[in-house]
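One protein chain omitted, others in place.
Moving on to chain A:
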């Protein structure tokens, strides 16, 4: 899973070092877009959920499918009360060798797929993933593919920030990389004198 570290306040790029992906329990990873304060609220809910799950101390644990379903219920019920949590969530994980990836929107629309995205990612990243995703992608190739998507988003989404993290979930657990920047290229000739042919410009 990949995300950048930006959190906007309307059109202002307010915070540029926000971790928008968090491990949940032993088996899952949550990634979120949208209102950060609502993400923090969701993390509190999940924290309590995992706490009670651990307190049973009985060898059973909530896997990514269960967490995804729980989040769906939370988001949908808030939507029904006309007080939504303003987030789009991505929930991924591995449990007992089974991989899981799903998404929930702020109105409770939820589904699983081999590749999911939030916000502009649906328009810019998923077409790339539809073409280039394969069942047997290696980890390194997967990272390259995600970086390709993030680069496109960086160029084209004005709320994007050039500081990203990649998260890896395996049977052993979750690891989130340190933040790093993508290499970009701006030396197109058209950028040199952008207004040279426009009317009324100098």
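We take it that contacts are C-beta pairs under 8 Å (C-beta built on N, C-alpha and C of every residue); 3 or more make two chains touch, one makes a residue touch a chain; residues count from 1.
Keep in mind that, in the parts below, contacts and distances are computed from a predicted model.
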What is the protein name, per UniProt, of the chain that does not appear here: "DDB1- and CUL4-associated factor 13", "ALA-interacting subunit", "Proteasome subunit alpha type" or "Origin recognition complex subunit 3"? "Proteasome subunit alpha type"
Of the residues listed, A:73, A:99, A:130 or A:156, which one is in contact with the missing chain? A:73
Check the options A:60, A:138, A:184 or A:201 and report the residue that touches the missing chain. A:60
Going by the touch rule given at the top, which residues of chain A touch the chain that is not shown? 56, 58-63, 65-66, 69-70, 73
